[in-house]
Structure formats: C-alpha cells, structure tokens
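Comments concern the structure below.
Missing here is one protein chain; the remaining ones are kept as they sit in the complex.
A, B and C are the chain letters, set down in written order, and residue numbers restart from 1 in every chain.
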C-alpha cells in the first residue's frame, strides 16, 4: 500500500538577527525555519501541537538532517516553508522540506529531517503510538 | 593518487544560550560548533584564517550539510570538534566532522559539510586557487 | 518646541528557536524582536529601510539598552512590538518600545534603546543628516 502524505505551507519573513557576516541568512537558521514551520503545521493542520506533546511528556527531536542550500535568503525576504511527511517508522518519521523565496518563486533550500519521538524526562526514544500516526496520516 | 588530509581538534564548552526547550543543545547549534571549529583550525593549522579570506573578498559558505545526531550535549558539557577535509573539488571541499563529549568520550554527532568558495560582493561561487588547495592539503 | 513622534506597531510570533531552557523566550531575543520591529517600521512607515542605509554605507547600532522584563512570552505566543522615537540627538536617537502579548493584552517587556548612526566601513559614529531627521520626524 502506498500512503501519500499532505504537504503544508507556512510563511515567514527573515528576521534581522538571522543575518550573518556574509549579509545573508545564517546556515543554521534554515533548520530553525523548518522547525518553526513544523510547529505551526502540527498545530494548524495535524491538530496535535507540540505543546500537547510536551504536556504529555513527549518531544520530537531531530535524529538526522540533510540540507541542500541552493540560493541564499537575504534581509527582508519573505519565504514559504513547505513540509510533509515522507515516511513513518515506529520510532519517528522523515519530514521533507522546501524553502521558497516568495518574490523569486525559486527554491532556496530543500532537504529532509528524521525526527524521533522522545520522553522529555529521560531523553530516550519512544514508540510512536497508532493514535499519533493516525493524526499525522492526512 | 590518494591524498590524505589531516584531522584537527578544537575544544569548546556549551554556552547556556545554546540550550533549547528540551534542556539540551539546540540542533542548529551543532552547525555553529563545526563552523567555529573550522574557523579556529583555519587560523591555527592551515595558516589562512577566515578573516584573510574575507579581507580578500572571499567567503566559505555551506552548500550541503548532513548531520547525524547520536547523543545530546547538555548544559555545561565540554566537547571536542574534530574536522578534516574529506575531498577537494575545484569549487569547494567536503569537510567531515565528529563532535565528542569530553566526559563520556562518546560521539554526540557526526556528518559532513560541503563548502563552496564565494565572492562576498556578488555572492557567486568561485574557483579554489591552487594556492588555497596547497595550504589546505596538509 | 515640543516634537512628538509617532508610535508604530509590528506583529510577530514566537519562533521555537527563541525558547530557552526555562521554556520561555530567551532574554536576549527581546532585543531581536525590537530590532526586527524597527527594521519593519523603517521600511513601512519612515520610507527609509535599513537596506537603504546599508547601501549608502551606514548602519544603526545600539549604544545603550534598557530592558524591563515584566512577563515572559511563551511558545506559540503572538505579540505586538510598539516602538517610537523618544528623542533625537545629532548622532542618534532614543527609541522606546513596548512588547505586548496579543492574547492577554498585557505588557511583557518595555524599555528603550539608544541607537547611533555608524559608517559601516570604519565602524565610527556619524552625524545624522537633516534629511534623515526629517524622514523620521513623523
């Protein structure tokens, strides 16, 4: 069976503190943009915001990341972060992303993140429950 | 011909502002740790610090990144960043890294970054000069 | 003569990477929120965006800052940054600010920043030109 997952979009604007010595968005900030998009999308589309995970003692953390930088984002740029689940395992999921400059419509960066579910108090990985998978399979 | 490149080490300590809501070092900070190690090592070992590149109008920027998070770094942890060039192309190089917790001696994170040389003013990629390659082939 | 300056508003949302180990917005991020609001307001209301200052070789940097933290901002909070010039000197200006939680309508933080105009290349302070003062006296 082939499951296909939805792709969601969140819009952001570059903040001045994101800019580094080369006058463009600092590399590590793209990580944070994808993170911010996921949080927004968990809340708006999946109906299970990170705050709910955290209040239950769970957290999602990145296990592996692959980021391809194609074009720099600059001061004042507005951009869209498109993310979607690519696949689901019993301990986590792979989320693919694409960051698109709203003015040029070009892809600035794309890649994927493997997230695992952890128990916040122990820091250990946990099994993703069928309830969670169901909520995320949209 | 098989060129082998040296591996260098730089020690750091986690700063409180590196810690995120999960009480461990925020994912994107590992990027910054590798960056800081490279700058330090460019200066101390390669004899061509980033400031020299920048004063000549050049910069090194990340083109692709792959990061494998194995164990979290926590508040107060001291760690070693080991990096080395894995391969050299005419537009840049692949740098592999390993971040090791000094107390446990375990690898917290490893991976690689593809860096490209850019002209700071235009933002465009540039050819790596033989002089640069020579300085980095140690 | 008593000059009164306008107060402008910009809305933002807390980003997950703004949260620190205490589960609320990290202190130094309030700085960045005010900075982001000023950049936005320079562009939208004063008609002289920071990019224009920078392309002319100028920059605005903080000389002194006073921040009063009243209530923490938390994950997912939306907030308004209200800023306005309080007074103008020949080398810079004092900007007052107020950060308001949109849900509670309460002030989270207020204070002021003294900005000075610098020459980006030398890093030295510069005289604010009458043209700049005029554009900002609205």
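Here are some notes:
Criterion: a residue touches a chain if its C-beta (ideal position, glycine included) is under 8 Å from a C-beta of that chain, and two chains touch if they have at least 3 such contacts.
From a predicted model like this one, the values you see are computed outputs, not experimental measurements.
Which of A:16, A:49 or A:123 touches the hidden chain is settled by the complete complex: it is A:16. Of the residues in chain B, those that touch the hidden partner chain are 15-17, 29, 32, 35-36, 39, 43, 49-51, 75-76. Listed by residue number, the positions of chain C touching the unshown chain are 21-22, 24, 27-29, 31-32, 35, 54, 59, 61-69, 72, 118, 120, 123.
Taking the whole complex into account, chain A touches the unshown chain at residues 16-17, 19-21, 23, 26, 28, 75.
We take it that only the chains that are shown with their structure count from here on.
By number of C-beta pairs in contact, chains A-B lead all other pairings.
Among the chains, the centre nearest to the mean of all shown protein C-alpha atoms is found for A.
Chain B and chain C have Cα centroids lying 33 Å from one another. A separation of 24 Å divides the Cα centre of chain A from that of chain B.
The residues of chain C that reach two or more other chains are 16-17, 75, listed in rising order.
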